[in-house]
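Only a single protein chain was left out; the remaining protein chains are all shown in position.
Chain naming follows the written order as A, B and C, and within any one chain the residues start at number 1.
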């Protein structure tokens, strides 16, 4: 009961155009060629979301070599930082209490550009190399459909004929040889990798054994705690309305204020201090549990700082309600609902919640630890005079009368006493 | 507009009894004496919840010396671990995303014993030395009232006359001198401390300056990351239905299975590896923001292990719903509602959620880091064959058809496309 | 890109068995015959969930006439009432604030029996006549797959070949004529109907115009308010732990205590008094908005009574938390997740919440109105002495001191005052 795209390409008089999310790797190179063979004009699209050491000129050349009519590389890094990563950090978004959504947040950014290119190029199809079991197919296609209900997606790894043709890596390699597609000399790694500015993820392959740990040399953005420096790095992070606007390295005086530079610098110093690795089993939207290892250095650092600042600036009940909304944000983002109406609602609410989250947090970074060393805010609701156990009132700002607490407690206990009386009457206590 | 207890003791023909939560420190010693002066028979009560190096014999002697008719010390440690700490860890309870509730969880345990003693001794009053601005007065009294609606509480730090008499530390010391109450030679520390098996907290005094950090030598249960060993400690933690039942130190072969011993050992190894310190501004139930520094070594370690095990054993939606209930648990516990009807409901639900959370998690402890090194469970819902991007179905267990994902995505996108169509019609996109 | 079942039946050496959910109507009769033609041995299954005036003997005869090797009718009414309807009423389940889930609750009951029959008969397939746009396909198949992961479903209305063959009602009628399948003399109604003990639903056809109202003579279980008697009916409903156990008609002395009889009687008296009609646009799980008209007479009556009893028996915070769980219950039930792990969790929690919901509610039924006329409970937390504005304390049960409220209010206002002070400082107020 498999589907294949074969039939609908047969009957097309002029060549339909497809925008393919292209990485230059084995899978998407084979897909590119295969789409050409199927009769498409393929526009390769490579999103620069901050992958490490990517040689985009080489990718472009390879795309054309594989048959693409064009290869477009878009530098989405500044957009990615300001409109996606910072939106997630603004609500401390974390999926299932552990995952910072590094891949999830990149997908809508990439999909939006891909749809824009499709419109510009007159393409009615988009294609991607994501598998049929993962989250990325969902995120990619949900975003594309939300942005253009008419656009059609080709997902070869869900296509019956494609799957039949390429049962393993050797089939892919043979196809490359046959079509003169150059293959990377280095052997396939034992796991798959997704890289962007926010994080690098590692999953599949040897990592599918949830009982076993990973190799320390796998990581690209962070050193291991043991390899990190003996000396701490001390920084200040400044936020305005929940958005980081400046990082100051107090050890060496470095200052970064441009969003992209700031975020790259956060990655650099957090990574150098072994901050931000996790190894978890999470729940995919398609109902499958999946093991992933992630490193999110800058994001981890900024999230700690932001939560700490909320501690002094955000009202208790605003925090409680916003936490609930942030959990929805995380699930929606993870599941690919970035451009959904409920996401618009939630992002509007979160922005409102941040109106007073302005101030500076001091941090020490040391061998995987992010240690708060102080925080200040012109909007602080924290009032040391009020907090003080030694001062009776609340300082000059206002009057706190300790005797009021007695009434507060007794009224709060009314329900409990009523319930206990019933239990006693029922002979239960 | 202050209250004092003076009037109602005057008219009492026979001496009323009061059970005083007694620590042996300056404040509660003064309170003890003051209650005697007010005409009470005072039964001093000292709960052993695992304070460090407490000399309970000395405390007893001092209580009697101050005028107590009796001093009762109860070892609540095993009860505290099994019925309070493990209940909190069972739902990964965390207040405002950061605080592990170390003090909050101890209060109901202590209050319950105090009410039991009051009943045994025929006391109709209980008293405590908590201040009128903090959480502990609330927790203590809410629990006491829920357990016995008739019991009355005396809180001298909310009593007008008491506050008038003791405006500062020098008044307390003068009172001691006058009444022959011995005073600790060592000077008052610059902050206040609460200690139990679960954690040690530091707040008030110099810590009220939220912009300043703490002294490294303040801590009692943990070393600082820099002082921790260069070698890692490797352990396995075993859980049955969400409860830790065994810790194995794989480096030296130590095994602990008794709940109290296990928890003390978790504290020992986590503390030695600098695990579990936080410095936060949190929101008290009385509406005040408060800065606290906490060390919760064993609890931090066990919480990481437990969450990791849930990753492979707990269904995604059960996790989602239980997380919401755990947030309620944390708030209720923090606010003193341990013996509330809604807490019974939530604890019942959480226990149900843990029926399959059985298995072993391997951890590495290193300089403040708790690193997951693998997990296994006989009840795992994690299925590597199903998760695998390389295997088409789900292994022998069942059929996963990647082409189904196409339909899944398209149906999930129906709402998004409808909404986008409306936006387009309105000319908004 | 349509699927059809053709291929896999071709290669089957011995005839595979399929259990078909059979109603005796036009669609499922055609499907029955079509499955026979496809090479299946068809076991027709007709669930008696309380449809009105259904002649099950005639249905059986027709099934066999259409080619079924057997037709099984199971009386599921008692099971449906006790294990499905009462579970929903126990939490006042309501979807999107309006729909009482009459169809949704029946599907798992029917699917469970269908899977049981499949196992008994050695069938590896189940089939149904639900469309590809609705909720019932989802509910039916989700339940079947949860109960038996190996069972396969045939849904002809999603089958490409079937849809091609039967493009409209005339094709279905022509097929009947060709195969000698008797067709109901009465013309197709202008909408589709689903009937069971809990409700009757009307949708599709002329009802798709959401701007237009329905015909008054459409309804089967209720009269219209204008046609209802001028005299009220007065009843008492008794609950034990959230479950209705007795209805007493105070006008004529009728008493019903058997669950099925009680529920049928509730339908009878509520229907006679025009109780329980709604006309709404709701959101299907497949992302489509859908207009439905429903009549749920007995369920509406019992829900009002149950909510009212909770008012006097259930603690405020237990109510708050349970309401949240009940909303999850409603969504899960509506979406077909009856046999999901999270549903087990929620049903456990709801059962716990009902431990004190025992008592009697008096109601008046009159022309669509269900009017509460009093309620009593041996477990009431409602305490008139405590509630009374005229009595100072709480009667003999305990002490409520009005002056405590002052402290309660002032402490609750601490956050608000702090926030207002910040706003003033920022010049905003």
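Throughout what follows, a contact is a pair of C-beta atoms (placed from the backbone, for glycine too) under 8 Å apart; a residue touches a chain by one contact, two chains touch by 3 or more.
If you're wondering where the values come from, they're calculated on a predicted model, not measured in any experiment.
Here one chain is not drawn; of B:76, B:275 or B:381, the residue touching it is B:381. Residue C:421 is the one among C:78, C:218 or C:421 that touches the chain not shown. From the options A:74, A:104, A:222 or A:353, the residue with contact to the unseen chain in the full assembly is A:353.
One chain of the complex is left out; on chain A, the residues touching it are 149-150, 286-289, 315, 317-318, 320-322, 324-325, 328, 337, 340-342, 344-346, 348-349, 352-353, 397-398, 411-415, 418.
Touching residues on chain C toward the chain that is not drawn are 1-3, 92, 96-98, 131-134, 137-138, 141-142, 145-149, 155, 157-158, 160, 163, 192, 204-205, 208-213, 225-226, 232, 274, 277-283, 286-291, 307-308, 311-312, 315-316, 319-320, 323-324, 327, 331, 336-337, 339-341, 362, 366-369, 371-376, 380-384, 386-390, 392, 400-406, 408-410, 412-413, 415-417, 419-421. Although one chain is not shown, part of chain B still touches it, namely residues 1, 3, 8, 315-317, 356, 379-381, 383, 386, 397-398, 400-401, 403-408, 410-412, 414-415, 417-419, 421-422, 426.
Please note the rule applied: only the chains that are shown with their structure count from here on.
Taking each chain's centre as the mean of its C-alpha atoms, chain B lies 43 Å from chain C. Centroid to centroid, with C-alpha atoms defining each point, chain A and chain B lie 32 Å apart. Chain geometry summary: the mean Cα position of chain A and that of chain C are 40 Å apart.
Under the contact definition stated at the top, the residues of chain A that touch 2 or more other chains are 1, 3, 316, 380-381, 383, 386, 400-401, 403-406, 408, 410, 412, 415, 417, 419, 421.
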